[in-house]
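Working notes, structure below.
Removed from the display is one protein chain of the complex; every other protein chain stays in position.
Right after this comes subunit A.
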Amino acid sequence: MQDKELWSWYKSGEISGLEGLYNAYYRPLTNYGFKFTEDKSFIEESIQDLFLKLWRNRDSIVTPQVVKQYLLLSFRRILLRKLEYSPSRLEEAFSGEHIPFYLELSYEHPLIRAERAAELKKKVDALMDTLTHRQREAIFLKYYEDLSYEEIAEILQINTGGTYKLVYRALERLREQFGDFSLLVLLYLLQRRY
């Protein structure tokens, strides 16, 4: 089912439209949330609040250009408020660097011995550590969630040019650290997905 269709359904007061959106975005939202906090209860509450708010305000909410980006943005706002990264601090710290964002890559594979996997994990964690929280979040939104620079900019509350630079610097950083990116490519081969 298309986002737009579900959205108009939901807007017309059909609960099944909201349920469709919930089912489509439950996983992306929880996955995003876990990058900010390990605490499940914050994520569960935020998702609940988000969908409740969507339903209660369905007459006043303007249909967004990209449903996914709108949901990620609203969810992030609710979650960060719960985690008490207050808006005022957000504005003052333009870089937003005080909001932690942890991107862990998956590295399990049946063909790789446990000790080799552990060694690999150490290396990749070090690789990810060389990035800032913001860079990690931008990389996640860009490559994993397929958002455009404009859409990411709105979420991170910076301009589009700044977002592009953020991603670019992160990539530059990774290349400086690991030359040819071979480690990341290796990880791609090793990951397991369901």
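The criterion applied here is as follows: a residue touches a chain if its C-beta (ideal position, glycine included) is under 8 Å from a C-beta of that chain, and two chains touch if they have at least 3 such contacts; residues count from 1.
In the analysis below, contacts and distances are computed from a predicted model.
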Listed names "Selenium metabolism protein YedF", "FecR domain-containing protein", "Cytochrome c oxidase subunit 3" or "Carbohydrate ABC transporter permease", with the criterion being the UniProt name of the chain not displayed: "FecR domain-containing protein"
Residue in contact with the excluded chain [from A:Ile43, A:Leu71, A:Ile99 or A:Leu156]: A:Ile43
Where the unshown chain meets subunit A, residue by residue: 13, 15, 18-19, 22, 26-27, 30-31, 34, 38, 40, 43-44, 47-48, 51-52, 55, 103-107, 109-111, 139-140, 142-144, 146, 148-149, 164, 167-168, 171-172, 175, 180-181, 184-185, 187-194
